[in-house]
Each structure stands twice: as C-alpha cells, then as structure tokens.
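What follows is a short report on a single structure.
In this view, the complex is presented without one of its protein chains, the others remaining in place.
Here is chain A:
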Amino acid sequence: MTACLTTRAPEVDIADLVQDDKVHSSLYSDPAIFEAELDKVFNNTWVWVGHTSEVPESGSYKTAFIGRQPVIVSRDRKGDIHVMLNRCRHRAATVCEGKRGKVKSFVCPYHGWGYALDGELRAIPKPEEYQGVLDKKDFPLVRLRHETYQGMIFATFNPDIQPLEEHLGGAKKWIDLFMKQSGGYPLKVLGDHRFRFPGNWKIQLENTTDAYHFPVVHKSFVSSLDDQTSKIFDFLDGPGFVEDLGNGHSVMVMIPELVDLDANLDAPIPERFKDFAAELECEGYDDAQVRRLVRAVGGSGFNLNLFPNVACSMAFFRVLRPVAVDETEIHHVAIGGDGAPAAFNQLRMRLHEHFQGPMGFGTPDDAEAWERVQKGSRAGDREWILVNRSLGRLVTSPDGNTAGSVCSETGMRAAYRKYKQMMTA
C-alpha cells in the first residue's frame, strides 16, 4: 500500500465546542474546523464508497469521494474490488469520470498513461524517455485499504484503523436487518438521487436520527398518503426509540413492526400494496413469495446512522459528501432485489421517487429546513445548537446501550461524542 499524504489543517481546539448537551454554532460555519474535519474524521476512519452491486462485473467502476478526495471503486479481471485515488501518478489528472460504467483500463486523458483495473501502471507513451528515471511498477494508482460488510464497501486512508467489522460493532445487527428488504434476492442498487444544499454536512448527519421534525417538515408528504399509511408514519408518540450503538453510530426505530421483515409474514396485506400483491399473484408467485415481497417492498422501519457518511435509511442508502463548510452533497441511493420481479423493483423506485430526491415530496422540505439552519446559525456569537432532548429520560436498551424515546436526540449525541473524540485525538 502506498502511503498517502494529505494536507494538515491548522489545529482547532474543539473540546469546548462540543459538549454533552449542546454543540457550538461555529461547527457549521468555521472553515478551519471544516479543514480539520476532513483531516481528522474523513481521512482517518472508514468511509462508505459504494455497494458491491454497483461494480457487478470485471471492468465495472464507480466514482466516489472520501471527504474532498475523488476515488474510483473498480472490479478487476479476477473479480477483486479496488478503491484507488482518482489521480494520475504523472501530473494528477483524474483518470476516470462519470458516475458508473465499464472500462477495459483507465487511460489518463492528458498524456495517455494507462492503468489496469487493479491500478497497475501498464503503458506510458514514449517509454524510452523514462529509461533509468521511473519504473512502472512503482507508480500504480494509489490504492486504499477497503473492506466490505453485507456488500457495503468502506475505504480508509488510515492503514492502522481497526477492522471494519469492529468499527461497525453494534451496528452490524441493524445492517443485517436492513438487508432483508430485498425480498430474498441479492440487494442491488437501482440508481440514485443527487442534490446539494448550502449547509454543513453535520446538519444532514443529525437529521437522519431526528424524528422530531417529521410531522412538522413532512406534513405535506403525510397528507399525500392513504389513511392506513399515514397512521404508520404518525410515530412520534409511539413505542419507537433511538439507541446509541457506539463508535458514533445510532439507530432510530420509528416503526417497530417493520424492524424484522422476515417476521409477521402472515399479517394482512396493507391496503396500499393490494394491487402489487395481485400483480405478483398474476405472475404466478405463490402465497409465501407474495407475502415476503409485500412485506419487504416498503423497506425497514428504522434509520441506521453510520458515522460519518452513510445511513441505512428505511428503504435506501443516504450518503453525504462534505463539499465545503457550507455546502453538502447528498445521494439517496435506491435499492431493490437483483433478479426480483420487475413489479417489486418498479414499486420500490416509485416509492423512492415519492419521498426522496430533489423533486420528491419530502426531501425538498428537509433541504429547505437545513438551509434555514445554516443561515440562522450565523446569528449571535455565543449561541449553541441544542442536542439535549430526552437527556432526563434515558434508559438502557436490551443490548446494553443508552437509548431514548423515538424523538430523543440520542443519535446526535452519539455522533458528536465520536466526533469530539476524533477531533481532539
């Protein structure tokens, strides 16, 4: 593995700015803190870069970012996955553009250096000029350490970091549950919605475990649902909970009945999925298959926040990318079943379009609220962001973790504790 040098940000003393019950507004707007975050958080931990289904065969690639650094996820001839810096070893041009695709090799557009799918430098125009100057084997694309769990690919700049599974720890149980929503087929990425909002990345990070905003911000989404479904989304006074899973990860269970999608398979088919069930029956699926697909199609009843950049959010992956201190890009990655009935994947995409993305019935309102947070956080010079809700009513979960009610700010506190630890290390 080639060592990677990254610019060191100026030291910022973050200890006073992140407290157990509040965080300072400058965390949203101080450029020096942002630089330190890239260095100490994003360049120093496991960062989600993709799902294995996005690079299904030899020659498949996708592009991604770790913090501000562009990377390529590729699958080589032997079927092995690589995560590499998207940067030519000659004079730095990106060697690959576009979201996803298929190639035989990566050829730099500037002077034509050619790299194999595993990053090895294979071809240099006019090689005689490099005789005695450079040996190709010393200049592969810079490869990063990467590991996968349940198809989720994470990469890191930190060669000494603990194994991915240890890092995920208590979150693994919830990832396993989340993966049940592909209805018995291998989980597959179906596409993604991409949008940006003019605000800090942590505003989105917090939002993934913020049930409190749902009935306010998403009133117009709830109004667009049938009665039965809108009752399901009325979870604020329900038995849901937020649990601190350690390492900055947390889970917010909104709809406890939809935690385990393999359970309750004989429950009545919800009104809104009756047409879908009938369509599957017509296509010859037996009762057990129909029930399993119906149960899975709407996704899980929880949001799992994985610090720092990805969430398994009810029915999709939510990926965040810090662009600048006050600019964040979000991808809402739709998922379905590889080889599942067309009707299943179609319905999953239609449900995704209903809420998610820049034209969904939910996301634009979230983005508007976040933009207002960024704007308002500039007011005052001693003001704090409160994350203290339910601090007086915490319990210990059956798994031994700190937990609060579904609308508690337990998940935000979990993320900020890890954040503080990394930023002050």
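Here, contacts are C-beta pairs under 8 Å (C-beta built on N, C-alpha and C of every residue); 3 or more make two chains touch, one makes a residue touch a chain; residues count from 1.
Here is the rule we go by: contacts and distances are computed from a predicted model.
Novice: According to its UniProt record, what is the protein name of the omitted chain, chosen from "Transketolase", "3-phenylpropionate/cinnamic acid dioxygenase small subunit", "NADH-quinone oxidoreductase subunit F" or "DMSO reductase anchor subunit"?
Specialist: Of "Transketolase", "3-phenylpropionate/cinnamic acid dioxygenase small subunit", "NADH-quinone oxidoreductase subunit F" or "DMSO reductase anchor subunit", the absent chain's UniProt record names it "3-phenylpropionate/cinnamic acid dioxygenase small subunit".
Novice: Check the options A:L117, A:A367 or A:V387 and report the residue that touches the missing chain.
Specialist: Result: among the candidates, A:A367 touches the missing chain.
Novice: In the whole complex, not just what's shown, which of A:N345, A:S377 or A:S408 touches the removed chain?
Specialist: A:N345
Novice: With respect to the chain omitted from the figure, which of A:E120, A:D338 or A:E353 is a touching residue?
Specialist: Of these options, the touching residue for the absent chain is A:E353.
Novice: Determine which one of A:R77, A:K219, A:K274 or A:R378 touches the chain that has been left out.
Specialist: Spelled out, the listed residue whose C-beta touches the missing chain is A:K219.
Novice: Please identify, in ascending order, the residues of chain A that touch the omitted chain?
Specialist: 99, 190-197, 217, 219-221, 223-224, 329, 334, 342, 345-346, 349-350, 352-354, 357-359, 361, 363-365, 367-369, 371, 375
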